[in-house]
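The complex is shown incomplete by one protein chain, all other protein chains being positioned as in the whole.
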Amino acid sequence: MGRFILTRLWQTLITLLLLTVLIFILARLTGDPTPLVMPSEATDADRNFFRQQYGLDRPIHEQYVIFLRNALRGDFGISFRYREPAFGLVIAAIGPTLQLAGVSMLVAMMLGLPLGIVAALRPGSWIAAAVRAYASLGQAIPTFWSGLMLILFLSITLPIFPSSGYGGPENFVLPAVTLGFYASASIAMLTWANMTEALRSDFVQMERVLGIPPRLIVLKHALRNASLPIVTYLGLQFGLLLGGAVVTERVFAWPGVGQMLVDAILNRDYPVVQAAVMMTAVLFMMINLMVDLLYAVLDPRVSRS
Amino acid sequence: MEPLLAIRGLNVRFGPSERPVPAVADVDLDVAPQEIVGIAGESGSGKSTLCGAIMRTLVRTARVSGEVMFSGRSLLTLNDGEMARLRGRELSMVLQNPMTSLDPLYTIGNQVEEVLRERRRDGAGLRPGGAIEVLRRVHLTAPELRVRQYPHQLSGGMRQRVLVGMATAAAPKLLIADEPTTALDASIQDEILILFRELRETAGSAVIIVTHDLSAIRRLSDRVVVMYAGRIVEEGPTGEVFRAPRHPYTRALLASLPRIEGDEVHLEPIPGQVPDLASLPPGCAFAARCPVAKDICRGQRPPESVVADRHRLFCWRAEETA
Partner (left out) sequence: MSATSEGSGLGPFRRRFTWGRGGRPPIVATTICVILVIAALAGRNFITLAPDEVDFTAILTPPVWIEGGSWEHLLGTDQLGRDMLSRLVAGARISLLTACAAVIAGGTIGIALGLTAGYLGGLAEAVIMRVVDAFLALPFILMALAFVAALGTGVGNIIIVMVLTNWARYARLVRSEVVLIKQRDFVLLARVAGLNRRAIALRHILPNVLTSILVLAILDVGRAIILESSLSFLGLGIQPPDVSWGLTLAEGRTYMTVAWWLTLWPGVAIVLAVMSFNAVGEWLKARFDPRGQL
């Protein structure tokens, strides 16, 4: 168990380090940021001072070490646009993004899990066919379109929910349904596959011939066994929702990291871009790590050996 | 004596109705209370399907016809709920693979208690130590420790004991064991077989043991039923059938057992292959592999011939094989 955790931590750290290299290279690909930061009336001396301050005159590997050291301290530089530390801006936007991803995840689970279970219990029925159609539709509809259609029908044609904004619970409805519907498709398919497998397993057969009530077999045994891969996937899906939220936040003008990232790219505000990508990456990998640990706790075969 | 289980004209067919695959055909079989019956046959002979038909656990697409009377009740006409109430209480089963027949995510104690709670009417599941009692009855070592352990911490033989304990927790009148020893080490097989005999004494259960391991049947059962291609070919008291088999298939099956004579090990595999159930010949299914087959064997299905008390076979050459 302890070994397992250490291995996973170690892998995560290596990947994270490689990711900083990648982001550093990308940042350098964009060229010298000095002209973007300095006002046009700045002198060459001013520019050189800036370059020195940010280590831009040093060899590339030293620049990476500086970048890494600053990143570890949460220093990604000052936003060109807002003249504030980029890190602080991103931290402020993480809250709304996490909230949206969390509520969407709930929606996705409430839709996807029951649909997958029902389809597995009734193979070959019209319900199973309907769930399959739902899932293939859900995976094919891009969130920006389903979001716009929801706005068109439930905000413009029938003014029930606000089409944008952040604050009250009513603001959550349309974005969370948009994102949740998208995520529910793959959750339903995965639940279906794993429930089917669990229902076919020998111990379910054994429980059937022992006369254990179907309710117990399905809910206590099959579902719990099927839930191991599902839990892993839910974690992964939550991370993907953080990514998928970029588009949804844009559609509903949600003040999250995704919206901030897109604005920053459009405005060439590179410190914010770096901070946003790095923070989302750290968050995403932390979630994946926690999911793996949760898996270990749930499965006695891992936790007890 | 009134039989506990009486099967008449049982047929199980799979596949499309216009071209069915008969996995079990025209089976008649009686099992008396507390009797141990062994069903032998190669894989594909329909013995597992027969068990599934009795327990009613076959896939939905299987078409079952005939009659299965179990202590006065017709099993095939019960609704699903009534059948589920009988399972585990009146008739029970142990499946082929002990390694995968326990839920890996719950402790042994939890699973045994679940069976006690759901299946025993006397509330034994609510009593502390009920599970330990069940495990002790099947001679599992250190039952106090086992109830806290998970399946992956137990060996195959130990898991099989747990499963037998669970299947017999409510003292069913009939226990069906489908290849109960196949997945186990040779050294453990004997102990499990002894366990079944003991259960007959203590719980008063009749046992149907299904296996391709003839030596297990010889050691354990009172009566042996030999199946081939979905049909019963010979049935009789174990001692008699093993001493003087009448059906050519039974003979071939016995000859295929390894025998030690002096320093040499003799082994005569049965020539040919198990026939495809989807395209059986009109006559005896074994005719193609039979050393003594005549023309009539290939053309017509052999009738039942009773050759001794409770000893019957289906063979055109029944008279000559005595």
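We call the chains A and B, going by the order they appear; numbering starts again at 1 in every chain.
Rule of thumb we're sticking to: a contact is a pair of C-beta atoms (placed from the backbone, for glycine too) under 8 Å apart; a residue touches a chain by one contact, two chains touch by 3 or more.
These numbers were taken from a predicted model, which means no experiment stands behind them.
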item	value
Absent-chain contact - pick from A:Ile141, A:Leu154, A:Leu216 or A:Val231	A:Ile141
Of A:Ala71, A:Val247 or A:Val291, the one touching the omitted chain in the full complex	A:Val247
Hidden partner chain, touching residue among B:Glu82, B:Asp276 or B:Glu319	B:Asp276
Chain not shown, touching residues in subunit A	11, 14-16, 18-19, 21-23, 26-27, 29-30, 136-137, 139-145, 148-149, 151-152, 156, 239-240, 242-244, 246-247, 250, 261-262, 264-266, 270, 273, 277, 280-281, 284-285
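Quick note on the criterion: only the chains that are shown with their structure count from here on.
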item	value
Parts of subunit A lying in touch with subunit B, wherever the complex brings them together	201-203, 205-214, 216, 220-221, 224-225, 298-301, 304-305
In the complex, subunit B residues that touch subunit A	55, 57, 84-89, 92-93, 95-97, 100-106, 114-115, 118-119, 150, 152-153, 163, 166-167
